[in-house]
Structure formats: structure tokens, C-alpha cells
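Complex shown without one protein chain; remaining protein chains in place.
Up next is chain A:
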Amino acid sequence: MDDNYILEIKGLQTCFYQEDKVYYAVDDVSFGIRRGEILGIVGESGCGKSVTALSVLRLISGKGKIKKGAIEFDGCDLTQIREEEMRKMRGRKIAMIFQDPMISLSPVYTVGAQIQEAILAHNKIPSKEAWRKAVEMLEKVGIPSPESRAKEYPHQMSGGMRQRVMIAMALSMDPKLLIADEPTTALDVTIQAQILDLIMQIRKERQMSVMLITHDLGVIAETADRVVVMYAGKVVESADVRTLFKNPSHPYTLGLMNALPRLDRECERLYTIKGTVPSPADLPQGCRYAGRCPLCEERCLKEQPELVKVGEDHEAACFFSKKTAELRRKMAAGDIRDSSGI
């Protein structure tokens, strides 16, 4: 294992069983997070981002199961350790914050008590001391008058405040890796920026690694060091953030970028990617993006493209990654409005 990486996911396959069908939510996904970096994972709803994150914490519940693969965290394979060992990892080594802070905190305990509980789950210290630590954490994440705020219930706080509480809770154990699953999606734009700033500032202070899951390329551009693009349970491209935006090598990444509204150009309608994501119960034999891809050829329908190196620290899973670059130039020039025009 490369010591530069805090987390390496290798060939992860997580599926859900329903009646006699098997849904592959995450299918042979591999990527790593380096120490101290913010790795963005981007993709649309249902592409397996969140399932990947939950697999890391082994919090897939109900009918889901990690079927294959290894998740190496700091030298140990999380898929192999006992449940009690895993529990000790959660919160202490790997912390997670969730999408909707309005419902991610228990409504019946004060926020202070909830942070205190997290601290006490991993430390044998007097509860008063844990409370002091909880108040201290609230102060660190920028909550004014933390002493009295700690005694409030989640419903007495705004969405932004609650997400700060979630972050305070996640940081209370000084974890090595923070998984943030759409941390700003449920917040309004000004609060979004504040929360992202907070995450970046903490990362800097503590040399913590962050897995930032989002569907928002804007958030990625602002915060991430490297990016993994996922589509229908697979990684389709990974690169550092500059390379990805400058030189996208998978048609899906390109499609996502073109779908972003731009202020510097007039257009009547936003670009859309035609078609829909294939159902995880009924995945095509070849490339999963083939049905929506402007570059699709016969080979794409039969063979699954592997993730291959296309440049320095840049991988893409497409047979025609060179052609993609050409397509990008055309689109940038405004010649093509949507993918059907090719």
C-alpha cells in the first residue's frame, strides 16, 4: 500500500438484493484518497457515490452487502475487521456528515448532548469534560455563544447552524478522514459557501483528508484537489481538478460540464445529456454510458472500457478519450447544442 494514501478502495462491489434481483449500486470501483487532500466525488443521483461512502464506514444496512473488494484505511482492510473494531473506527478515525442537517440530528437530544455522546463513545472521560469539549467544538465551527447554544435542540437552529453542529460532532474525535455526503445540497447558496470554507479551513488546520461527495461541479471546482467522476456504479474518470476541467477525457464528464449554465455566454436552452441512467438491475453489457454517448460505436456496446491512464495523474474509462477532447473543442466553440447534433 502506498503510504501517501489514507484510504484506498480496490475493486469495491456493493450490491442490494431485492426479491430475487441483484442491483449493483457500486461495481468494481477503485480510487484512493491521499493524506490531507480533498477528493471530490461527482456524479448524478443513483450513481453510487453515497453507497461508496457508506461502504467505507460499513453502514450499508438492510438488503445491501459489500460483495467484493478491499477498503484499505491506514494499513488495515476495513472489509475484513470485526464489527466492534469497525465501530471504533466510525467517528474516531473516519467521520461522516450528511446531506440534510435538518433531519440528521436526533430531535430529542440537545446538540451538546449529541456531540458529548460521540465523544464518550470513544473516550473514557468524565461526562462533564466531554460536555466542555462539545462546547469547545461548537465554538471552533463558528457557533456564537456556544455555551447556551449547546443546550438547544436541533429544531431551534437554522439549517446552516445544524450543519455546523454536524461538523463539530464529526471533528470532535479528530478523525483522519472526513466523509462529507452532499454537505451543502440542502443549504442556501450563501450558507453553502460558509460551510465549504469551514471544511477547507479545518482541512488545512488538521491535515485531515476529506471525501467530498456532491453532484455540483461548482462545489468541486471551488474545493476539491482531485476529482473522481462516477456513472452508474463505476468510476469513469479521475484527475486532479485543473486537468479535469481543462481536459475532460470521458464524454460523460464533458456532458456534465456542458450542462453547467454559463454567465459568459448567451444561450436559449441549457445543454442536456439525452436519455436516462441505466437501471442498476439491468445494466448494459458494454459501456454503461454508451446509450447516451455521442461517440458511441459498436465496440462500446459489447466491451466494457477499463479505466486507463490518459495523462499525468489522469485516468478515464473510454475507448475514445482522445476524440472526447476534440468534441470538447467543438462544443466550446458553440457549434453543437446537444449530443444529437453529431
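The criterion applied here is as follows: a contact is a pair of C-beta atoms (placed from the backbone, for glycine too) under 8 Å apart; a residue touches a chain by one contact, two chains touch by 3 or more; residues count from 1.
Keep in mind that, in the parts below, contacts and distances are computed from a predicted model.
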From the names "Chemotaxis protein CheA", "Carbohydrate ABC transporter membrane protein 1, CUT1 family", "Peptide/nickel transport system permease protein" or "PCMD domain-containing protein", which one matches the UniProt record for the unseen chain?
-> "Peptide/nickel transport system permease protein"
Among A:10, A:67 or A:87, the residue in touch with the chain that has been omitted | A:87
Which one, A:82, A:155, A:269 or A:329, makes contact with the chain that was left out?
-> A:155
Contact with the hidden chain (one of A:117, A:136 or A:240) | A:117
Just the residue numbers, please: which parts of chain A touch the chain that's not shown?
-> 57, 59, 87-92, 95-96, 98-100, 103-108, 117-118, 121-122, 153, 155-156, 166, 169-170, 173
